[in-house]
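Omission of a single protein chain aside, the complex is shown with its protein chains in their original locations.
Moving on to chain A:
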Amino acid sequence: MQLRSWTPSRRETMGLGLAAMLAATLAPRLVMATEEAVAAELKKLYGDTPMAPGKIKLDLPEIAENGLVVPLNVDVESPMTDGDYVKAVHVFADGNPLPQVVTYKFTPQSGKAAASVRMRLAQTQNVVAVAEMSNGTLYTAKAQVKVTIGGCGG
């Protein structure tokens, strides 16, 4: 067996270029809200404050058979004391007509920075959660949900 690195032929290079062009022109039409829309919402809320991954447990089905009712459970790791608690959690869906899903405001009396709701997802997309701690630090988590029937009345 021969071992050598793969160099694409001219035909292969053209094929790759075409595929990339197709992907670039089709992709923006397939999504409704976009990752940029989510980023814009976050910028409105927190400006350029950096976000670290972690602390948030996003409990979502991998595959949602009905996009009209998708269970969403968020749980943020925190001692929930007066000096160290989760102030707010924002949830966004980057493939819905409008990116916002829910915003929670917690207090130390919440005991646990966790909450469950049911949401609509128009199509297969990413669900993004951002948690704001009492000291101002931000954490983020992301999970993809595959939707077989969309939840947008159409």
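Details
One rule holds for everything that comes next: a residue touches a chain if its C-beta (ideal position, glycine included) is under 8 Å from a C-beta of that chain, and two chains touch if they have at least 3 such contacts; residues count from 1.
The rule is simple: contacts and distances are computed from a predicted model.
The UniProt record for the undisplayed chain lists the protein name "Thiosulfate oxidation carrier complex protein SoxZ", from the options "ABC transporter-binding protein", "Thiosulfate oxidation carrier complex protein SoxZ", "RNA polymerase sigma factor ECF family 11" or "Transketolase".
The residue touching the chain not shown here, chosen from A:Ala40, A:Ile63, A:Leu98 or A:Ile149, is A:Leu98. Although one chain is not drawn, its touching partners on chain A can still be listed: residues 68-70, 80, 93, 96-98, 100-112, 114-121, 151-154.
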